[in-house]
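Every protein chain except one is present and positioned as in the full complex.
And now, chain A:
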Amino acid sequence: MPSSPLPRRLLLQTLAGATALTTCTYIARRSQAAPPEIRYEPAFFTQEEWRFLHAACDRLIPQDVYGPSAIELGVPEFIDRQMETPYAYGALWYMQGPHITGPANLGYQLIYTPRDIYRYGISGACDLCRQMHNTEFADLDPATRDSFLRELESGEHQFGDLPASTFFGHLLGNTQEGAFSDPIHGGNKGLGGWAMTGFPGARADFMDWVDQYGKQYPLGSVSISGETI
(Lines give C-alpha, C1' and ligand atoms only; values in the text may rest on other atoms or scores of the structure.)
Protein backbone atom coordinates (compact mmCIF):
# COMPACT_ATOMS: atom_id res chain seq x y z
CA MET A 1 0.00 0.00 0.00
CA PRO A 2 1.26 3.51 -0.70
CA SER A 3 2.07 5.28 2.52
CA SER A 4 1.88 8.90 1.46
CA PRO A 5 -1.32 10.58 2.59
CA LEU A 6 -0.56 13.63 0.48
CA PRO A 7 -3.33 13.36 -2.11
CA ARG A 8 -6.00 13.45 0.57
CA ARG A 9 -4.40 16.46 2.20
CA LEU A 10 -4.33 18.18 -1.11
CA LEU A 11 -7.92 17.25 -1.61
CA LEU A 12 -9.02 18.81 1.67
CA GLN A 13 -7.03 21.96 1.08
CA THR A 14 -8.45 22.51 -2.34
CA LEU A 15 -12.06 21.57 -1.77
CA ALA A 16 -13.37 25.03 -2.50
CA GLY A 17 -12.19 25.70 -6.01
CA ALA A 18 -10.39 22.85 -7.67
CA THR A 19 -12.90 20.12 -8.31
CA ALA A 20 -11.10 18.77 -11.34
CA LEU A 21 -7.83 18.44 -9.50
CA THR A 22 -9.35 16.77 -6.45
CA THR A 23 -11.24 14.29 -8.57
CA CYS A 24 -8.00 13.33 -10.24
CA THR A 25 -6.11 12.96 -6.99
CA TYR A 26 -8.87 10.91 -5.49
CA ILE A 27 -9.01 8.50 -8.39
CA ALA A 28 -5.26 8.22 -8.37
CA ARG A 29 -5.22 7.23 -4.75
CA ARG A 30 -7.99 4.73 -5.19
CA SER A 31 -6.45 2.96 -8.10
CA GLN A 32 -3.25 2.49 -6.13
CA ALA A 33 -5.00 1.29 -2.99
CA ALA A 34 -7.84 -0.73 -4.50
CA PRO A 35 -7.95 -4.17 -2.89
CA PRO A 36 -8.41 -7.23 -5.08
CA GLU A 37 -12.05 -8.11 -5.80
CA ILE A 38 -13.34 -10.80 -3.48
CA ARG A 39 -17.01 -11.54 -3.74
CA TYR A 40 -18.64 -11.56 -0.34
CA GLU A 41 -21.59 -13.88 0.15
CA PRO A 42 -24.09 -12.52 2.70
CA ALA A 43 -25.02 -14.80 5.57
CA PHE A 44 -28.03 -12.90 6.87
CA PHE A 45 -29.48 -10.97 3.94
CA THR A 46 -31.40 -12.66 1.14
CA GLN A 47 -30.44 -11.79 -2.45
CA GLU A 48 -33.35 -9.36 -2.72
CA GLU A 49 -32.44 -7.67 0.55
CA TRP A 50 -28.79 -7.59 -0.48
CA ARG A 51 -29.67 -5.73 -3.68
CA PHE A 52 -31.73 -3.19 -1.74
CA LEU A 53 -28.95 -2.72 0.80
CA HIS A 54 -26.39 -2.03 -1.93
CA ALA A 55 -28.65 0.39 -3.75
CA ALA A 56 -29.43 2.28 -0.51
CA CYS A 57 -25.91 2.41 0.96
CA ASP A 58 -24.61 3.64 -2.37
CA ARG A 59 -26.76 6.78 -2.03
CA LEU A 60 -26.22 7.35 1.71
CA ILE A 61 -22.48 7.58 1.08
CA PRO A 62 -22.07 8.14 -2.65
CA GLN A 63 -18.83 8.09 -4.60
CA ASP A 64 -17.86 11.71 -5.26
CA VAL A 65 -15.03 14.25 -5.07
CA TYR A 66 -14.80 13.79 -1.33
CA GLY A 67 -14.06 10.10 -1.41
CA PRO A 68 -15.31 6.56 -1.98
CA SER A 69 -18.85 5.27 -1.67
CA ALA A 70 -20.26 2.98 0.99
CA ILE A 71 -20.10 0.17 -1.57
CA GLU A 72 -16.42 0.71 -2.29
CA LEU A 73 -15.88 0.78 1.48
CA GLY A 74 -17.57 -2.61 1.93
CA VAL A 75 -20.44 -1.32 4.05
CA PRO A 76 -22.97 -4.04 3.03
CA GLU A 77 -20.47 -6.70 4.13
CA PHE A 78 -20.00 -4.83 7.41
CA ILE A 79 -23.75 -4.74 8.05
CA ASP A 80 -24.17 -8.41 7.15
CA ARG A 81 -21.37 -9.37 9.53
CA GLN A 82 -22.86 -7.20 12.27
CA MET A 83 -26.08 -9.20 11.98
CA GLU A 84 -24.32 -12.11 13.68
CA THR A 85 -23.20 -10.07 16.69
CA PRO A 86 -25.04 -9.85 20.04
CA TYR A 87 -26.05 -6.29 19.14
CA ALA A 88 -28.14 -7.49 16.20
CA TYR A 89 -29.98 -9.99 18.41
CA GLY A 90 -30.97 -7.17 20.76
CA ALA A 91 -28.66 -8.44 23.51
CA LEU A 92 -27.47 -4.93 24.32
CA TRP A 93 -31.00 -3.64 24.86
CA TYR A 94 -33.64 -4.04 27.53
CA MET A 95 -36.27 -6.03 25.60
CA GLN A 96 -38.79 -6.94 28.28
CA GLY A 97 -42.43 -6.06 27.75
CA PRO A 98 -44.86 -4.59 27.87
CA HIS A 99 -43.92 -2.60 24.77
CA ILE A 100 -45.92 0.61 24.72
CA THR A 101 -45.39 3.45 22.28
CA GLY A 102 -44.86 6.89 23.75
CA PRO A 103 -43.36 10.24 22.89
CA ALA A 104 -40.30 9.97 20.64
CA ASN A 105 -38.04 11.62 23.22
CA LEU A 106 -38.52 8.65 25.57
CA GLY A 107 -36.73 6.45 23.08
CA TYR A 108 -37.15 3.20 21.19
CA GLN A 109 -39.96 0.98 22.52
CA LEU A 110 -40.58 -1.65 19.82
CA ILE A 111 -40.13 -5.42 20.18
CA TYR A 112 -37.81 -5.58 17.17
CA THR A 113 -34.10 -6.38 17.31
CA PRO A 114 -31.80 -4.91 14.63
CA ARG A 115 -32.19 -8.16 12.65
CA ASP A 116 -35.97 -7.72 12.70
CA ILE A 117 -35.65 -4.06 11.79
CA TYR A 118 -33.73 -4.96 8.62
CA ARG A 119 -36.00 -7.85 7.74
CA TYR A 120 -39.26 -5.90 8.10
CA GLY A 121 -37.75 -2.59 7.05
CA ILE A 122 -36.33 -3.77 3.74
CA SER A 123 -39.44 -5.74 2.89
CA GLY A 124 -41.62 -2.73 3.73
CA ALA A 125 -39.40 -0.37 1.75
CA CYS A 126 -39.40 -2.66 -1.29
CA ASP A 127 -43.20 -2.88 -1.21
CA LEU A 128 -43.54 0.86 -0.79
CA CYS A 129 -41.19 1.44 -3.69
CA ARG A 130 -43.18 -0.87 -5.96
CA GLN A 131 -46.34 1.02 -4.98
CA MET A 132 -44.84 4.44 -5.57
CA HIS A 133 -42.62 3.73 -8.57
CA ASN A 134 -43.86 0.46 -9.94
CA THR A 135 -40.36 -0.96 -9.90
CA GLU A 136 -37.61 -2.30 -7.66
CA PHE A 137 -35.71 0.25 -5.58
CA ALA A 138 -32.38 -1.01 -6.93
CA ASP A 139 -33.54 -0.29 -10.48
CA LEU A 140 -34.32 3.38 -9.84
CA ASP A 141 -31.95 6.07 -11.04
CA PRO A 142 -29.84 7.74 -8.33
CA ALA A 143 -31.95 10.90 -8.02
CA THR A 144 -35.17 8.88 -7.57
CA ARG A 145 -33.45 6.62 -5.06
CA ASP A 146 -32.46 9.76 -3.11
CA SER A 147 -35.99 11.09 -3.06
CA PHE A 148 -37.32 7.69 -1.98
CA LEU A 149 -34.76 7.53 0.84
CA ARG A 150 -35.81 11.03 1.95
CA GLU A 151 -39.36 9.70 1.99
CA LEU A 152 -38.23 6.92 4.37
CA GLU A 153 -36.21 9.37 6.46
CA SER A 154 -38.85 11.96 7.13
CA GLY A 155 -42.15 10.70 5.71
CA GLU A 156 -44.90 9.23 7.86
CA HIS A 157 -44.74 5.72 6.37
CA GLN A 158 -45.24 2.72 8.63
CA PHE A 159 -44.29 -0.90 7.93
CA GLY A 160 -46.80 -2.46 10.30
CA ASP A 161 -45.81 -0.96 13.64
CA LEU A 162 -42.26 -0.23 12.47
CA PRO A 163 -41.95 3.41 11.38
CA ALA A 164 -40.00 3.75 8.12
CA SER A 165 -37.94 6.47 9.81
CA THR A 166 -36.81 4.03 12.51
CA PHE A 167 -35.62 1.59 9.86
CA PHE A 168 -33.92 4.42 7.99
CA GLY A 169 -32.19 5.60 11.17
CA HIS A 170 -30.69 2.15 11.72
CA LEU A 171 -29.66 1.82 8.11
CA LEU A 172 -27.95 5.21 8.11
CA GLY A 173 -26.30 4.63 11.48
CA ASN A 174 -24.92 1.24 10.51
CA THR A 175 -23.80 2.57 7.13
CA GLN A 176 -21.77 5.29 8.81
CA GLU A 177 -20.37 2.76 11.28
CA GLY A 178 -19.35 0.52 8.41
CA ALA A 179 -17.65 3.30 6.50
CA PHE A 180 -15.66 4.66 9.43
CA SER A 181 -14.98 1.77 11.84
CA ASP A 182 -11.81 -0.28 11.91
CA PRO A 183 -11.65 -2.57 8.84
CA ILE A 184 -11.50 -5.52 11.23
CA HIS A 185 -15.32 -5.37 11.11
CA GLY A 186 -15.50 -5.69 7.35
CA GLY A 187 -16.05 -2.09 6.23
CA ASN A 188 -13.75 0.90 5.68
CA LYS A 189 -11.92 -1.07 2.97
CA GLY A 190 -8.46 0.21 2.22
CA LEU A 191 -9.00 2.65 5.12
CA GLY A 192 -10.85 4.77 2.58
CA GLY A 193 -13.29 6.16 5.16
CA TRP A 194 -10.48 7.35 7.37
CA ALA A 195 -8.53 8.83 4.48
CA MET A 196 -11.61 10.85 3.60
CA THR A 197 -11.90 12.34 7.09
CA GLY A 198 -8.23 12.52 8.05
CA PHE A 199 -8.73 10.23 11.02
CA PRO A 200 -5.49 8.38 11.87
CA GLY A 201 -7.27 5.27 13.20
CA ALA A 202 -5.44 3.27 15.81
CA ARG A 203 -2.35 5.49 15.78
CA ALA A 204 -3.31 6.68 19.26
CA ASP A 205 -0.12 8.57 20.14
CA PHE A 206 -0.03 12.30 19.58
CA MET A 207 2.59 13.32 22.08
CA ASP A 208 4.49 15.12 19.32
CA TRP A 209 1.54 16.80 17.69
CA VAL A 210 -0.68 17.98 20.53
CA ASP A 211 0.83 21.47 20.55
CA GLN A 212 1.53 21.82 16.83
CA TYR A 213 -1.24 24.37 16.80
CA GLY A 214 -3.48 24.43 13.76
CA LYS A 215 -1.15 22.23 11.73
CA GLN A 216 -2.31 19.28 9.74
CA TYR A 217 -1.34 15.91 11.20
CA PRO A 218 1.36 14.51 8.93
CA LEU A 219 0.85 10.74 9.12
CA GLY A 220 -1.77 8.60 7.42
CA SER A 221 -4.05 6.11 9.12
CA VAL A 222 -3.25 2.74 10.62
CA SER A 223 -5.72 -0.02 11.49
CA ILE A 224 -5.73 -2.49 14.37
CA SER A 225 -4.29 -5.18 12.11
CA GLY A 226 -1.50 -2.86 10.93
CA GLU A 227 -2.87 -1.83 7.52
CA THR A 228 -1.69 1.67 6.65
CA ILE A 229 -2.21 4.37 4.07
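Quick note on the criterion: a contact is a pair of C-beta atoms (placed from the backbone, for glycine too) under 8 Å apart; a residue touches a chain by one contact, two chains touch by 3 or more; residues count from 1.
One rule holds for everything that comes next: contacts and distances are computed from a predicted model.
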| note | UniProt lists the protein of the undisplayed chain, choosing from "Paraquat-inducible membrane protein A", "Sarcosine oxidase subunit delta", "Gluconate dehydrogenase" or "Naphthalene 1,2-dioxygenase system ferredoxin subunit", as "Gluconate dehydrogenase"
| remark: Answer key for A:Ile79, A:Ala179 or A:Ile229 versus the chain not shown reads A:Ala179
| said: Contact with the hidden chain only, please: which chain A residues? | reply: 12-13, 15-16, 59-62, 64-67, 85, 87, 91-96, 98, 100, 102-109, 146, 149, 153, 172-173, 175-177, 179-182, 184-185, 193-194, 196-202, 204-207, 209-211, 213-217, 224
